[in-house]
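Only a single protein chain was left out; the remaining protein chains are all shown in position.
Let's look at chain A:
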Amino acid sequence: MKTLVWVEHDGSAVKDATLAAVTAASKLGEVHLLVAGQGVDGVAQAAAKIAGVGKVHVADDAAYAHALAENIAPLVVDLMGHHDAFVAAATTTGKNIAPRVAALLDVMQVSEVLSVEGPDTFTRPIYAGNAIATVQSSDAKKVLTIRGTAFDKAAAEGGAGTVEPVASKGEQGLSSYVGSEIAANARPELTSAKIIVSGGRALGSEEQFHALIDPLADKLGAGVGASRAAVDAGYAPNDYQVGQTGKIVAPEVYVAVGISGAIQHLAGMKDSKTIIAINKDEDAPIFQVADLGLVGDLFKVVPELTEKL
């Protein structure tokens, strides 16, 4: 079985989520990669070094510069003529592209795969991770998105893939990129951070969120996350959101500060290795999943904790 993996990159480096996708794909058989973008020679060279990779298909064209699904999908569909499965990490880019490809191939996609049980059998979370379904696909070709936190990252070095250019399918004329506001963030990226400190509604304001959460995160070398309530209230930007509809994270340590532990939030972090909760309500649901819980007023205990670390 030959699998084509979508390579997510920032123009120079391959994203960690893709390394996890390569591991998932390797469980299906031979792994080929697709690098699409503009001026992606460096990415293609880096991708070819990923352990276990065979061919790296490179589509270098302005039409692919912003990974617009309308332009990428026809390219993937062409390549799927000689591949049996298409795998993308379940990032916002992967989730945008893969179902469009699936529909064009007349395949029902399997979303957010947690494990590969066989060539056509997978597990995946449903109901915000409150249930795990084992599903079997009867489609001749498979289209999968995989959850990055569920697979080890393939080694970024050690492979010897061959780089092969593919012809561009060109601009489809349906959509165009206008711009983006990508938050400059010096902290570790949430989906790969080893430690995450997240703040909830209890922080009360953007100023207090930064005044309390940031110094604690600095002390721990941690990424910063937030609950949806904190994001909606404007205390933190939207890309901080952890949960069913935000980012799925599984760090070594997750510190939840003033977060109640709604199922939609737990869906995004309950696979963290160690969960620490600080909440003034001893009955808050977050304590049911926390390894270490501290009942107290965060405005008092967080500064004290930051100071004593």
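Here is the rule we go by: a residue touches a chain if its C-beta (ideal position, glycine included) is under 8 Å from a C-beta of that chain, and two chains touch if they have at least 3 such contacts; residues count from 1.
By our rule, contacts and distances are computed from a predicted model.
*Asks:* Would you mind picking the UniProt name of the chain not drawn here, from "ABC-2 type transport system ATP-binding protein", "Spore germination protein", "ABC transporter permease" or "Electron transfer flavoprotein subunit beta"?
*Replies:* "Electron transfer flavoprotein subunit beta"
*Asks:* From the listed residues A:12, A:38 or A:274, report the one that touches the chain absent from this view.
*Replies:* Of the listed residues, the one touching the omitted chain is A:274.
*Asks:* Which listed residue (A:14, A:58 or A:73) would be found touching the missing chain in the intact complex?
*Replies:* Touches the omitted chain: A:73.
*Asks:* Identify the residue among A:134, A:162 or A:205 that touches the chain left out of the display.
*Replies:* A:134
*Asks:* Can you work out which residue in A:79, A:155, A:211 or A:289 touches the chain that's missing from view?
*Replies:* Checking each option in A:79, A:155, A:211 or A:289, the one touching the absent chain turns out to be A:289.
*Asks:* Could you list which residues of chain A touch the chain missing from the display?
*Replies:* 66, 68-70, 73, 91-93, 95-104, 106-112, 121, 125-139, 173-183, 191, 195, 219-220, 228, 231-232, 237-239, 244-245, 247, 252-253, 263-264, 270, 274-276, 282, 287-296, 301, 304-305, 308-309
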